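Note that this complex is displayed minus one protein chain, with the remaining chains in position.
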Amino acid sequence: MRRLDIDTGLVDRARRAASLIADSTQPIINAYTTTSIERTVLRLLGLSGVDENDVPLPNIIVEQAQAAGLLGDGIAYWIGSAMLHEGLSLSQVAAGLSSGKLSFHRIPRADHDTVRHVIQHEATRVCSYIKARRLEREGLIAGSNSTAPPYLYVIVATGNIYEDVIQATAAAKCGADIIAVIRSTGQSLLDYVPHGPTTEGFGGTYATQTNFRIMREALDVASKECGRYIRLVNYCSGLCMPEIAAIGALERLDMMLNDAMYGILFRDINMQRTFIDQHFSRMINAYAGVIINTGEDNYLTTADAYEEAHTVLASQFINESLALRSGLRPEQIGLGHAYEMDPDIPDGFLYELAQAEMARIIFPNAPLKYMPPTKHMTGNIFKGHLMDAMFNLAGVISGQTIQLLGVLTEHVHTPHLQDRYLSIENAKYIMNNARHLRQEITYKKDGIMEKRANEVLAKATSMLEQVAEIGLMSAIEKAMFASIKRERTGGRGLDGVITKNKGYYNPFPEIFMHELTSSDFSPVLWANQLEGEGRGGGCK
Amino acid sequence: MDIDKTRVRPYGDTPDDGYMQLSFTLPVPCSDESRRAAEILGEKMGLEDAKVVYSHNIADSFSFFVIYGRCIHSVDMTTIEIPKVNAEFMPFEQINRFIETRIGRKIVVVAACTGTDAHTVGIDAIINMKGYRGEYGLERYPWFTAYNLGSQVRNEDLLAKAIEVDADAILVSQVVTQKNVHIDNLTHLAELVEAEGMRDKVLLIVGGPRISHELAVELGYDAGFGPGTLPSHVGSFIAQALARSARNMREPTRGENLC
Partner (left out) sequence: MNPSVSSAKTAAELGRDDTMQLADIVISSGARNIAVIGLAKNTGKTVALNAIIKGVQASGIRIGVASSGRDGERLDAVTNLPKPRITLQKGVLVATTEELAMNATASLEPLIKTKYVSVLGRLIIYRVSAPGTIEVASGNRASVVKNTTQIMRHLGAELVLIDGAAGRRFSSAPSLADAVILSTGAVVAPTLDGVVARTAHAVEILSTEEWSSPHREDLNPKTLTNQDIVIITSDAVGKQVQNLKVKSVLVSISEIVRRLPGSGNTLILGGVLPGSLLRDLVTHRKAHGSTVVVSDATRILATYRDIALFKSRGGKIAVFHEVHLAAITTSPISPDGRMFKADTLLDAVAKRVRPIPVIDVIAGTARNLPGHDKTQEDKTEGGGVA
């Protein structure tokens, strides 16, 4: 069926530019590792736990190696050397290092090939575990009822994981398909992952491996009761991007918020650190069959949604390009966009719908994540509920995959139980009532919507081409994204960027990429694979 | 319509009928008993003829209610006093002229949403060029230099920026809060400013839908701005407060003796 007529020539140009932009980050990704990547290696090798001061063991060991100036060889190399020299197991080495019985200064360099042999064995074991968890998810999806997209995504944020479980279970029973546990504020700036179950957070709940497990188990119970597979989301962003990806992979999280530039722009995290971290974290997500969600909605929280719509599209192209380089399948790249225009704009709904359709057409296989009005919600809950309804209508007409439900009390408080119930009811009503409207609609040739979509595309293309010319990092230095200026050597976390030595060793990228680039890697993500729509356009 | 300001009651469709609606959730399954419980709760809240007009199960173990009832209470509005920000509100041009003549240099303002809050809408409306309801934000004022640090800014970073740029005023926005964390967060900022010895060198201003001027002053701020605040309100206050403190510098410390 004919939808909007989008200039495919421009789409190709934009993709080419985005590809060049992604290439411009590659030299850094190749040349450096980070403290968070090395901690991730330890976590994947099975190390968790904290010392008596709640400092995670991976932090203690990586800090020691960094202080000894050995991190450039890769923590895996030195752990392997220690295992060989002391004749100890991995966990014994870890215990020795964290208690001070062992010291990196006293570990002699072991033969590289022997180290690889020892570590490879451990790494392969954990990778098969992660793969088994992916297959477990696929089994659960296959055994559950299929519902049609848009999938309803809601948020819980009590700060207490046990309270979150109650709210999440209630939301699932009301009809939510996807539950995101909002993180405690400021966690993105912590250079460690907190440990254990947590019951006190600010504006959200700490992302910890135990909290992931508690929520996953609760949602597995709820999935069984509801007959649908309920997906769990957390945040793979900030200074611990790859570590969160690792614990999410181990605990079978289904989606991760994982944007390539969000931390740089909105959290002032160093750009080199972020580009290096996002690459490895996305590789883990890809291997675990996780769907990533990108954070383009953030561009509109400060800027005007009508004027700056092209920055969303430009960022989607860049996120896509970078994600593909980490081995993610297009079906795993949940590009974000948002319904944030000022409700007073005449024909605002047409512009929103035009942009939503445009995203659907340009990224046909992406499980697009559509985010609700927040900026213009006022506390008038009645009008807010209506705005959310219009947003839901735009979502179902334009065939979005993941619909983050708006809540009528946005701008008032973090959602109460009944707020979530009302927003799910709103979405279910509209999406059921207008279920096949999408198939009945064609848009007017050269109409308001078609013009709007092409105008946004043209602006995004020209922006991408400008960025491609000077490289992504220079563009950020020139405040070309969200009007926020960040320096290459500024921001948090640069002290955790380490030059790789010639013999640098990390066993995981090779194992991951081997699987990700094989032709039979095709994770099952939704129950309705055959229906097509929502896994991507398919109906152009 | 003649309204007795000493006995104000809700208006449904006739004066003083007291009609109100409310919605809430009880942590019990929906049943005849829980519906009655909801009505009794309404009555205890002072609603006569509380009637459940809608009830629904949420997830087997909760029930949602919409209730109408007639409020038996009334309010004496003549006794209400709300402390208001101490400023005469001026329009854009006048504020700029005021600063030019009374202060003679640009006023520097640093603003942020601090702590858990990711909602920059309030601070953006006050600071950003574009402004709010047709009024320009402080960025647009020739006699203001404004820095908007965005959301989820740590108090330490906000104060650091203020010191770095020699700010005259710090503006904090708290829109969405949970379990009153905004109180702790605002307290922490005020303590930080005081401990750093900066309290007499900078105006501390907070804004947000649940912020009253009264609360702000109690927590150690110079002003608190509630919903509906426009950039010119904040601009007027800052300009006048700075002019006042400049004048105060010249007054004797002990004040005026009335004995």
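In order of appearance the chains are A and B, and numbering begins at 1 in each one.
As a convention for this text, a contact is a pair of C-beta atoms (placed from the backbone, for glycine too) under 8 Å apart; a residue touches a chain by one contact, two chains touch by 3 or more.
If you're wondering where the values come from, they're calculated on a predicted model, not measured in any experiment.
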{"item": "Where the missing chain makes contact, among the chains that are shown", "value": "A, B"}
{"item": "Contact residue for the chain not shown (choose from B:A37, B:V66 or B:I183)", "value": "B:I183"}
{"item": "Among B:A59, B:L149 or B:A223, residue touching the chain not depicted", "value": "B:A223"}
{"item": "Contact partner of the left-out chain, one of A:L10, A:V55, A:I345 or A:A458", "value": "A:V55"}
{"item": "Residue among B:V8, B:M45, B:M198 or B:A243 touching the omitted chain", "value": "B:M198"}
{"item": "Interface with the unshown chain - residue positions in chain B", "value": "83-86, 154, 156-157, 159-160, 163-164, 180, 183-184, 187-188, 190-192, 194-200, 212-215, 217-221, 223, 244, 248, 251-259"}
{"item": "Absent-chain interface as seen on chain A, which is shown", "value": "52-55, 63, 67, 191"}
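Criterion: only the chains that are shown with their structure count from here on.
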{"item": "Interface residues, chain A side, partner chain B - complex", "value": "157, 159, 169-174, 185-186, 189, 202-204, 266-267, 301-302, 304, 374-376, 379, 411-414, 416-418, 421-422, 484"}
{"item": "Chain B to chain A touching residues, read off their complex", "value": "23-25, 56, 58-62, 64, 115-121, 124, 128, 130, 148, 150-152, 154, 175-179, 181, 209, 227"}
